[in-house]
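Removed from the display is one protein chain of the complex; every other protein chain stays in position.
Chains: A, B and C, in written order; residue numbering restarts at 1 for each.
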Amino acid sequence: MTVHAPNRGGMPKRLLDNQFVGGLALFIVVILAWQLCSSLTFVIPAPVRTLEVLGANLTDASYIFDLRVTAQSVFQAFLIGTLLGGLIGLGLGLSERARLWFEPLLVILNGIPKIVLYPVLLPLFGLIGAKVAMGVLFALFPVLINVATGVREMPRVYWKLASAVQANPWQKLIYVILPAIRRPLLAGLRLAVSLSVVGVVLSEFFATRRGLGRVVLQSYNHGDYPVMVATVVLLIAVAFVISILLWRWEKRLR
Amino acid sequence: MKPSGIEMSEVSVRFDTPDGAVHAVESVTEHVPDGSFVSVVGPSGCGKSTLLAVISGLQRPSSGAVAIGGKTVTGPDPSIGVVFQEDSTLPWRTVEDNVRFAMQCNGVGKGEQRSRAREAIELVGLAGFENAYPTTLSGGMRQRVALARTLAVEPEVVLMDEPFAALDQQTRIFLGAEVRRIWERTGQTVVFVTHDLSEAILLSQQVWVMSYRPGRILEVVGVDLPAQRDPAIVSSHEFNELHNRIWSVLQAESMRGFQQQEAARA
Amino acid sequence: MTRIARSVRVLFGVLVLLLAATGCVNEADGPGGRSGGNRLNISATGTDSLPFMAILQVGIDKGWFAKEGLDVSLYSGGGGGNTLRVLTTGDADLAIAGNTSVVLASRQHSANLTVVAPWFQLNDFHWIAPRGQHAPKPTLGYSSGGSSTELLVRGLQRKLHVETQAVGGMGDNWTAARAGKITAGWSMQPFTTEKIQQGAEILVDARKVLGDLPADLVAVNNDYANRKPENLRAFFRVVRRLDDFVVHDTAAAAKALAPLTGVSAPTMTRALTDTPDLAKGYSLRVDPDGLRRLSDLMVSGGLIEHPVDWRTTLDQRYLPAGLRTSAFGG
Partner (left out) sequence: MTLRLTERAETVARQPVSRRRWLGKGATSAVATAVLIVVLGLIFQACSALGLWSEADVPAPSTVLAEFGRLLGTGEFWGDLGRTALEVLLSIVFGCTLGLFAGVLFWKLPRVGRAFEPYLVSFYAVPLVLFYPVMIVLVGINASSVVILASVMAMIPMALNTTVGLNGIPPVYLKLARSVGAGPRRILFSIALPAAGPFVLAGLRMGVVYSLIGAIAMEFTTAQAGLGYRIRYLYETFESEQMFGYIFAVLVLSCVITLSLQGVERVLSTGGRR
């Protein structure tokens, strides 16, 4: 007895039903609000001005170098965080005992404001290592938790099937576990991308040779808000685009 | 003559889907006499449930109308009770609170809620489980809770949408007998949707056979069996004859529905 | 199954591409490239905003360090804590950081660092307010607890009738002052000049109230100092040359400093010419009075209990002989 809502909406309403159109409309509203705010307070540069500054920045070799430095650290943090998180998550998902022993500790660790660990990470990992380590800390947990939960909640019949066809552990991982947990895994990866950006950039605020975090901090200290906002917008935009693409992919998976 | 029972006149329901309009129900004009027990059978996807939804007021017909006791149905009403196919017990409420839920929504006084809930719970044979939570009950018991919730409001009409579809064979035979027993006691008008032909014949006074899209009532078959229905009756000659007669209509429809669905998928 | 396999392959390809795009970047290099010779890693606070820090970059750009055989790499740590910690981790060999941070760090038992020189011994701190913004009891912003600006603001509080409020960096302070959340915010050159051009006025000149003291101190990693003392001497020789450049060829220096600190060349020229005693600021000659003042302010501000014994704290041996002081004895 499915109760269908009769579609009485006209063209505009039907258009809004499309998520892309809706999201775009919201985006435009946000830009308009931004424009409005920028005319109210001096802290916020107007959207057009920000875009101009961003364009100018992106043609600057030094800025591109900063961008590459940050991208490299983010990439390393993401890679290490995902691999580590995936492995630990797999372990926790497969072994009830491991879960019993380590899960509460990991839940507690996840609840820690990781930023306060920067003073610990810096002496332990050094200048470049610390920001990657911070990115790893940020990226690790969503992957870990999602993989562990995904593996644990796999339908039992998959295990039976895998044993029945005598799959070796590697085959089980590739043909059974990974496909079975693809959705939570992707969701974890999506969060990991965003969070590794945040982790690395936050660390760069504290100490770094180069990187976009340094650019943000410098412009911030100068009160040069257009450059700061342009860089922040760039960071957010990149993280947003990647995470939305992953999210679309995740939604389309069956 | 005073209008009574359920009166359906030219009821049609069409849905707009991306693949074009679907005629779930097409020009159904039938009458369910007051206090009678009618079953609706038909191939899956034929619009049985949609028809029931129209009677309950949950679904507006695209054209035509349904009247109960002479009053046109415009929306859900306390005089119409519905038992759903899915488990509709609320897991955060006890059995008794589940049963009281419908009464709460209809402004029944607190004291009366309590006594009527106890009564209904007893009627469906769940006495002693008042304070249990649905998660601790079996699927059959949960459907009894849903039944009690519906009965406690004391509706004139009880609509059942494949209420036992998710249960195992023994439970459904047993619960079916219970429903029949309760109906004999309360004398409410019952419309019972099912895809199980034996169940329909065993329980009701009339069996309506519905066609695959567009959903029409192909045939109304009176069940001429003794009022006292023992499950053993399924092996009787009369029962078999009825079964064969309805099945011959139904089989052709099912085949047509099956082929259409396959074609749509290809 | 094949879908998944294909997805995994696509993902893998994307990762490899990303690796290719982002990999092989060595932060220490910078776009400028590198020369051979002895490496000296410097961490400093404010290399991108303060001219007396940015001159190090000028030295690198002009190749003066290279001429002395030094391969200098410079990076900015936000705040004294970070700047000095990379010194103890060995990421940096020499650090130039806020006066209080260096003094406090040097008092840590196993900090593994030595203070070797004062840096920019001119009190260039101003508190600037939007023009016309006055208050009977003005609120002065400072950066944060334990910072040089807090030290000064506490000193000002004892001598003037003011309130204080921790805000953040110069940018934050100026923002807060413009929004009326504080009366005036701390500022240094060229920020002061730039904001005056944009409608600010100086409310408090810390130099007039408190006198001169070094803004920063230079500290070195002990291991590095033991291994390469000659590098440190070379470093100070170049700094001396840079100081002379700023003092005697101010216009050219301003032109070199302007892009590094994000202001226009005229603004930087103005900022340098407005600096009250340029020759004192851009000089390594140790000013014992300034150091004593720093110690006194720290004691009265409650940061340390006993005055700093500069004779044991300051190791002047890497400074050119003519610039050392004997005022502390030893």
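Just a few scattered comments:
Here is the rule we go by: a contact is a pair of C-beta atoms (placed from the backbone, for glycine too) under 8 Å apart; a residue touches a chain by one contact, two chains touch by 3 or more.
These numbers were taken from a predicted model, which means no experiment stands behind them.
Within the full complex, the chain left out of the display is in contact with A, B, C.
Only one of C:Gly81, C:Pro138, C:Pro214 or C:Gly290 touches the chain withheld from this view, namely C:Gly81.
Only one of the listed residues, B:Val38, B:Ala102, B:Met141 or B:Leu197, touches the absent chain: B:Ala102.
Per the touch definition above, the residue from C:Lys62, C:Lys181, C:Arg207 or C:Arg285 contacting the chain not shown is C:Lys181. By the touch criterion stated above, the residues of chain A touching the omitted chain are 1-3, 13, 16-17, 19, 22-23, 25-26, 41-44, 93-96, 100-105, 107-108, 110-117, 119-120, 123-124, 152, 154, 156, 159, 162-163, 166-169, 172, 190-191, 193-195, 197-198, 201-202, 205, 216, 220, 225, 228, 232, 235-236, 239-240, 243-244, 247.
Where chain B meets the omitted chain, the residues involved are 56-58, 76-78, 80-82, 84-88, 90-92, 101-102, 104-106, 133, 135-136, 153.
For chain C, the residues in touch with the chain missing from this view are 79-81, 84-85, 88-89, 100-101, 104-105, 107-112, 144-147, 165-168, 171-172, 175-176, 178-179, 181-182, 303.
Definition applied: only the chains that are shown with their structure count from here on.
Centroid distances from chain B, each centroid being the mean of CA atoms, peak for C. Between the CA-based centres of chain A and chain B the separation comes to 50 Å, rounded to the whole angstrom. Annotation: 82 Å between the Cα-based centres of chain B and chain C. Note: centroid distance chain A to chain C, computed from Cα atoms, is 34 Å. Multi-chain contact residues of chain B, defined as those touching 2 or more other chains: none present. By the touch rule above, chain C contacts chain A in their complex via residues 1, 4, 8, 15, 18-19, 21-23, 25, 27-28, 30-31, 43, 46, 48-49, 73, 75-79, 81-83, 85-86, 88-92, 169-172, 174-175, 178-179, 191, 262.
Interface residues of chain A facing chain C in the complex, by the touch rule stated above, are 41-43, 61-62, 65, 68-69, 71-72, 74-75, 79, 119, 122-123, 126-128, 175, 178-179, 182, 205-211, 214, 217-224.
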